[in-house]
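Beneath this line is the structure, given in structure tokens, with notes to follow.
A protein chain is absent from this complex, but the other protein chains hold their places.
Chain lettering (A and B) follows the sequence in which the chains are written, and residue indices restart at 1 in each chain.
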Amino acid sequence: MVVFDKPHALADVPLHYCPGCTHGIVHRLVAEVLDELGIEGKAIGVAPVGCSVMAYDYFNCDMIEAAHGRAPAVATGVKRADPDEHIVFTYQGDGDLASIGMAETVHAAARNENITIIFINNAIYGMTGGQMAPTSLPNQVTQTSPYGRDVKACGFPIRVCELLSELDGPEYLERVTVNNVKNIRNAKKAIKKAFQNQIDKKGFSLIEVLSSCPTNWGMTPQKALEWIDEKMIPYYPLGVYKDRSAKEEK
Amino acid sequence: MAKLVFKTDFCKGCGLCVDACPKKLIRLSPDKINMKGHHPAEITDQEACVGCAFCAQMCPDCVIKVER
Partner (left out) sequence: MSEKILMKGNEAIAEAAIAAGCRHYFGYPITPQTEVAAYMAKKMPKIGGTFLQAESEIAAINMVYGVSSTGKRVMTSSSSPGISLKGEGLSYLAGADLPALVVNVQRGGPGLGGIQPSQSDYFQATRGAGHGDFHMIVLAPNSVQEMAQLTVKGFELADTYRMTAMILADGTLGQMMEPISLDFDIAPAPAKPWATTGTKMERPHNIVNSLFLKPEELEKHNFLRYDRYRTIEENEVMYEEYMMEDAEICVAAFGIASRVSKNAINEARKQGIKVGMIRPITLWPFPKAPFMKAAEKVKAILSVELSMGQMIEDVKLACECKVPVTLCNRVGGMIPSPDQVLKAICDLQK
């Protein structure tokens, strides 16, 4: 009996990501959820600009490539085109979602747009070669903060879940990570809930996934996973930041 | 008995599966090189594998299929 295999919704092609990059794990989790909820045939994914720009080749559902940061606006259009039939998700990185596309993110959340957002926070711009992201940590060395992120000069990192949790709009906000098997299981649960919320017409769900970027962090894949524990989680604590339905049920 | 099937040419040799295995049964092959030019992951003792699939869970590239 097969107990673990590639999910159907994930295309049978090699991913272009660097060795040890956790994008691949999150792709698989999204695809597993599409399989388990039986929604691959209704799903329409929106890919961002950034490392996951070619996600449109990796999911077997219909896919749209959006302009940088605009995925939530594109997803809004797709969802509104057929709110009962379309299951719409975006898959975005931190530069895409929290920098150039912050307005689109905040307003989609404020509208409680009935979409699912998978937000990869790896504290760096990966595709362009490791520049400072809106989520780069204080003193983090990147190509454009070669002396470490100086918060006096370029401000503080943005905690997206905390920021959005202040809005009345969103239904569900959770921060997870995928740096070990236990955390991967939690991440999958969160992603599944985010899609189930959409099916149940509950509204905007965003899952922030703390991810690794071994190449641009300049670490081995193993060390990068430890760095998530040591550096990222203290600044970006894991957990549920908003769950309106659960709150209302109480 | 569990069985691991490796899609060897998809492996990038990152080694996350090696660390994930609770029984330390996986290694990066010291002598093989796949089409991508990486030393691919392989199991050293199939008999000892319990099929927990931790390795497959950690693999970013869906290289490992687990049968039990």
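Methods note: a residue touches a chain if its C-beta (ideal position, glycine included) is under 8 Å from a C-beta of that chain, and two chains touch if they have at least 3 such contacts.
In this text the structure is predicted, and so the values were computed from the model without any measurement.
Although one chain is omitted from the display, it touches the following shown chains in the full assembly: A.
Which of A:17, A:56, A:89 or A:195 touches the hidden chain is settled by the complete complex: it is A:56. Taking the complete complex into account, residues 40-44, 46, 53-54, 56-57, 59-67, 70, 73-82, 85-87, 103-104, 106-107 of chain A touch the chain not shown.
Assume only the chains that are shown with their structure count from here on.
Between chain A and chain B the centroid-to-centroid distance comes to 26 Å (mean Cα coordinates, whole Å). By the touch rule above, chain B contacts chain A in their complex via residues 2, 9-10, 12-16, 19-20, 36, 38, 51, 53-54, 56-62, 64-68. Residues 1-6, 10, 14-15, 17-25, 28, 180-181, 184-185, 214, 220-222, 225 of chain A are the ones that touch chain B when the two sit in their complex.
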